[in-house]
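Only a portion of the chains appears, each positioned as in the full assembly.
In this document, chain identifiers A, B, C and D correspond to the written order of the chains, with residue numbering beginning at 1 in each.
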Amino acid sequence: GAPDSGQGSAKTDGPVPDKPSAPQTVNVLDVAGNLQLTQPMIDDFVAKNDKVIAKVTYTKATAPELVGKVKAQQGAGRVDIDLVLTGVDGLAAGIDQGLWLDLLPAFAARLPGMADYLPGAAAMQKLAGNAGVAVTYYPSGPLIEYLPKNVATPPTAAPALLEWAKANPGGFQYARPSNSGPGRTFLMGLPYLLDDADPKDPVKGWDKTWAYLKELDKYVTLYPSSTSETMKNLANGSAKIIASTTGWDINPRVLGTVPKEAKVGTLAGFHWITDAHYAVIPKGVSVDKQAAVLALIASMLTPEQQAKAYDKGYFYPGPAIKDVPLSMAPEDSRKAIEEFGRPEYEALIAGSPLTVPLDAKSLVAAFDRWDREVGGNKVKK
Amino acid sequence: MVALSHRLADRGIDRHLFLLVPATLFVAALFIYPFCYGLGLSLQPAQGGAFGAYREFFTDAYQRDTIMTTLKIALPAALLNVVASVPIAYKMRGRFRGKRLLTTVLVVPITLGTVLTAEGLLNFLGPTGWFNRTLLAAGIVDTPLTLTHNYTGVFLSLVITGFPFAFLLVLSYLSGIDPSLERAGATLGAGWAQRFFRITLPLLAPGLATTFCLTFVLAFSVFPSAILVGDPSGSTRVISIAAYEAAYVRYDYAAGSAAALIMGLVELIVIAVVLGLRSLLYTGTTSGGKG
Amino acid sequence: MTDGFQELRLEGVSRSFGGSDALADLDLTIKRGEFIALLGPSGCGKSTALNCLAGLLPLTRGSIWRDETRLDTLPAERRGFGMVFQNYALFPHMTVRGNVAFGLRMRRLPRAEINRRTDEAIRLVRLDEHAAKLPGQLSGGQQQRVAIARAVVLEPSLVLMDEPLSNLDAMLRLEMRTEIRRLHQSLGLTTVYVTHDQEEALSMSDRLVVLRGGRVQQIGTPEQVHTQPANRHVAGFMGYRNILPMRLTEGSIVEGGGLTLRGTKVGEIAAGDAVEAAIRPEDIHLAAHPGEGIEVTTEVVEYQGRKVAAEVRTPGGVLLHLRTDRALKPGDKAELVFDPDRLLIFPEGD
Amino acid sequence: MTRPRLGTWFIGTAVTIFFIGLAGVVGSVVVNSFGTRWFDTWLPEGFTPDWYGQAWDEFTLLPVLGVTLTVCLLVAVISVLVGVPASYVLARRAFPGRRALYLLFLLPILMPPITYGIPLATVLYKYGLAGHLSGVVLANLVPSIPFVILTMTPFIEQIDPAVERAARMCGARTVQIFTKILAPLLIPGILAATILVVVRTVGMFELTFLTAGPDSQTLVVALFYSMSAAGIRAQQSVDAMAVIYTAMMLVLLVVALRFVNPTQLVARVKDDSE
């Protein structure tokens, strides 16, 4: 890394000062695509606080590699990743392996913004235990998305969706859950739609869900391995209804991957499966840097910064704290959402129950079972 | 005592062995230790004793089957790549105009990388891609062919990325064979087929064996394309996906290392067979006498 | 495909490499059963001619006919000729036996016959002990013999041999010569034989083709070429080591370097023309009686067994080579006589 | 020499099909990367170069390209320098333990980086080698050196040892034999091996990621991220990245082939008939 980022000798434990003794270089690793929302916030902070952070470097990667990399660095006693922006998966994996510094309750006082979390965001923050700090939040899905010209009357309940799929084999698509946000949201949302025994226990409590998915599987020809592909298929007509989320509804239409006229719908018994991104600090980061990063996170949790999380609908709405209206968002972001956003979301978010997603272990178990029994069944051996 | 140095030299031991030192040191320092560590990891699963991870792999049909799935993809792909490159490279030996261009174009696909190949296959062969469009427009088929997200897609991506690789190596190996040998064959009444099969091919065979091994290894560790253009939970659930999921989704490094080691072992068996056969072949100079 | 033919005609056969002719306008008719030797200095196009005939090099111009069939468009393997390559071109991955049997296998002969003929050919070239070795494990001469065996085992209608004996010792060479002649006769082969050894060419062939710089200098029987070389180059090549620039004075008397000699004219020469007088070392004799000949001083003497080869110098500074039984030593004086029948007079520079 | 028509025709057809497929695959990506929207039609609705600008900015591709090139060149050069001598010995000498050693060199190619990547990265970090360019280079050498050894061994076997002996008699030391005699004769092989090493290195995600620091990312890390990381990304922008990646590789390849044609040397030297 940068010569001054090799922290082999700098102090990594003991009291964390309020301000770093000298301006720091902070290396940010994003494994959740979170920088699309937060990079402007960070850049803004650095621009204004060059005494605290002199320079930021950004690295992007996928969540799975995160653990290996941090472990390797910690194993060698030289950690040069100072701030990790991650989703639930990477966060949980790191907690499991004991990679993260406990930020709470030790530094709760330095992060006043956390008090203003939206209820959903607060619930997501609980998932993070003491390690991470939620920085962006959205209620996600599961939604269904379709083009009105192809589907005149979309199904409005899970059984109806099954009927529709039966009538239109190959028409319904969702991506392989372990590779796709909307895919996994659909998976986690189903137990609520089907009123299953224990929506939090995919092994024992999802009998109806698994039966439904297997039945549905008969009429699904394809589980693409990325959400973008389902979007593309929706656009080119080879899929008629796909699973989606708020972000995946708005942003691709902004980008032009999906026609603007696409519509979304919900199914009866709909619960939002919420999602969030977290900021975490790996163990082994020097106290000076810790101080700098904490200051950064604190600033990210202020309303004016949070407003940037509206982005172009990528994580719609995005802000994790209360009272951040769209009007505070930057110009182009506001324009995009005014054009491509959906007024109905506000009511939908206010009116539907919110639930946190499965914890990492259960989620992996659900993926595994889906792979074996649903996806892996595709080809009879 | 001096006779000793001659005796050693006669058995291949002389100062040239020092040339091996850098490579050996390198591999020993940066591979052996980490590898043993991985081996150790695979023997320390959270539960089930030393061989628990292996036992689990082999008792779970869903995991075990990945071996066959992988072999079913990798062996034919590697074989096709090698077999197809031989006649093409053979044709390309002579001099003709545009040869360099043709060679370049043939090896271009190695530059594509998995991502572009996958994207391209999805775009081109997808249900509304140019390929299916053409077929539909020409009235050859009524519904689009499913060529992606299945075995075909992965296989094609392995051919696109693997063929140029094999071709480049075969072409180079072939260029090392003295053409006067084939001429001698011709004067002895051997037609092109016999010249090819009895003279060129045996001399090329050691190179082909190596090429096969390398393409096979590449095909065997097919990972991104198995996910991107394949059916990663079903028909193209290759062993590297099993290893990847164990290590990076479940964070069960023991299982991940075990799967990876099994993968290496299977490859090793195939390669040992091929290289064993190779050692039965003639290996040595490919020039035929004076000059 | 390999059955007999009456004659093989080369018409204006030419081959050039990058613009310069390695072989130019070779016209030659080879009769069935003939033994033709191609002779000429290194790089004169002998191997090129052979390769063209074998079909291994495309012609630049000209054509080759077997009786009435045009041959030069046929690929090598369809011509049914056998060839011994100058550089052997042995298959490095096959044993001696495999190399020799290769052609027979190509003909899909029965196994037993292949074995029999292979064994025979290997015995012929005295490699029985080495039959199981790979070419890389053989000595140079042994490799050359494998190349010979590989070509003759096929008993082809035409055998092309490119210096097949160059790496063999004198004794073996004599024996192999006899074997090749014997094979040639008993199997009724037609043979084109490249050699750089004039003695070999003279003793083995029915007709000789002398090449120089890609062009034919002379075609004739060994005797014709040996005794009546067509020009000074052929003469030089046929052992006329003494070639002296002189001038024709009258009749067939030449003068130069202080010498006046009588010889035999070859070609049109007028008195006063610059000429080259050529004579072999063995045609210069030491005078039986003093005062009879030209006085010279011995400079270098080479031991050659029975005879010695000597370089001597005339008072006029001309260097002459001669062979004699007399034990000359450097510095010795001697007197020479020239045999006028054996002194050939050629026009200068052609 | 004349060739059988049928075979030529057959191979011609096969090559043509391959080219058509290739053109389709590459073409559809290139077209898409310049497209605005492309739904169920033959061509996109409109064309724009914006995706490239976005990809360029988002991943600050210029330094990334620089790092990628440096890493590739270093890895290729070092692995050839270390690997070729080793393959020479493996090809020429039959010393005891040769097979075992061969096996050792085989393993790093066979084993997926999962098995050794993390401990390797730990080791490299421990000695302060990881986190910047040197770590990436070292880690990538682990599979590359064996790769060179494996491809070069059959090559060296093909060369007549007499030529080396002749060089020795001319007073050439081992180093000179390598640089003056073997290297030129092996050029096609070295070139092939180098190209393949470069391709593998550019494409090697795991080891690079595990050992790279913030300013030693290579292109594939960016590309892989854009392809498979969480988040929404327009397909065109992924395609633009892929095209950039390919274009870079292509430039490398064409440059390499400009300087040496893989079939040129040995074949030209020996083949005089066609």
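Here, a residue touches a chain if its C-beta (ideal position, glycine included) is under 8 Å from a C-beta of that chain, and two chains touch if they have at least 3 such contacts.
Everything quoted here is computed from the prediction, not taken from an experiment.
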Since only one copy of each chain type is displayed here, what is the full stoichiometry of the complex, written as a formula using these labels?
A x1, B x1, C x2, D x1
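FYI, only the chains that are shown with their structure count from here on.
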Looking at the contacts, which chains touch chain C and chain D alike?
B
Have a look and report which chain pair racks up the highest count of C-beta pairs in contact.
B-D
If you average the CA atoms of chain B and of chain C, how far apart do the two points sit, in angstrom?
54
Roughly how many whole angstrom separate the Cα centroids of chain A and chain B?
38
For chain C, give me the residues that contact two or more of the other chains.
56, 75-76
Two-or-more-chain contact residues of chain A, please, as numbers and ranges.
65, 68, 179, 226, 232, 236-238
In the complex, chain B touches chain C at residues 178, 180-181, 183-192, 194-195, 198-199, 202-203, 281-282, 284-291
Which bits of chain A are touching chain B when the two form their complex?
64-65, 67-68, 93, 96-97, 176, 178-179, 221-226, 229, 232-233, 236-238, 364, 367-368, 370-372, 374-379, 381
Spell out the residues on chain A that touch chain D in their complex, using ranges where they run on.
1-2, 5-6, 8, 27, 31-33, 36, 57-63, 65, 68-69, 71-73, 75-78, 80, 87, 179, 181, 226-228, 232, 235-238, 247-248, 251-252, 255-257, 259, 314
